[in-house]
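Complex shown without one protein chain; remaining protein chains in place.
Let's turn to chain A:
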């Protein structure tokens, strides 16, 4: 066991994936000498060379589009998009090409690519650096979408994503990059918790909190606070956003009868809406209250001095739990 930050866990996971498979490449803006603006690729170019850790021209469509060609050639590119709000120039290549190549070829060719996106707010940044674009990608068939929330998952999930033949959008909770946790770096990859599975992080009996990425920590803190008030909340880290792994969610809600979905992204047509609909379809007679959502507001991401008012926090989560119990 090692105590590592989430960022360092990603770094070590990438390193191990590059050691395990010489076809793994890292591509992106400033990923080489600088090690990425968040230092997630720190030291990798030095050790693996600029042939495998590629500083690219400043053009996101170009990065993803050329990664497709490299994947056709037999490589496994891991693309870094520097910030969430910079992925949109690559959106066409991701949605029209990355997502559809396998289908278009009737299964004759795969694009084993990972597109890493640091996402979410809370770091006091300027516009375009704090967004949560996961719903855009989760809506697109042909992409798989995951989000890690803690150092151990970061270490394993990035390796699993790279080893997968599916194209994967990999969301990293940038404000949690510096949070520490225990990581068993000596374990084999095959022993890791499955990539496309949600996971109960804190068992409880009274209500179910559902989150992913940066909001998992918020929900765990809310559950700790609620316990002091005598409420026993279950917290589930969704981990996989497309496809969703709803079985543990259904089991939990059938037990608790109450569910609150939490994400930073605006609520309108967001992941929370899909989760709530699925719970309603499968657990209707178990529900004591409607599934509630705690999300960012349906506005553009605001200026950083007010972002704490925009982002769901412990109090807003507990307020929603109170409302659930009010039904």
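Side notes on the structure shown:
Here is the rule we go by: contacts are C-beta pairs under 8 Å (C-beta built on N, C-alpha and C of every residue); 3 or more make two chains touch, one makes a residue touch a chain; residues count from 1.
FYI, contacts and distances are computed from a predicted model.
Per the UniProt record, the absent chain's protein name among "Putative multiple sugar transport system ATP-binding protein", "Membrane protein", "MocE family 2Fe-2S type ferredoxin" or "Pyruvate dehydrogenase E1 component subunit alpha" is "Pyruvate dehydrogenase E1 component subunit alpha". Per the touch definition above, the residue from A:96, A:126, A:187 or A:303 contacting the chain not shown is A:96. From the options A:69, A:124 or A:300, the residue with contact to the unseen chain in the full assembly is A:69. Here the missing chain is touched by one residue of A:162, A:226 or A:244, and it is A:244.
Listed for chain A, the residues touching the missing chain in the whole complex are 51, 56-57, 59, 61-62, 64-75, 89, 92-93, 96-97, 100-110, 112, 141-142, 144, 164-166, 243-245.
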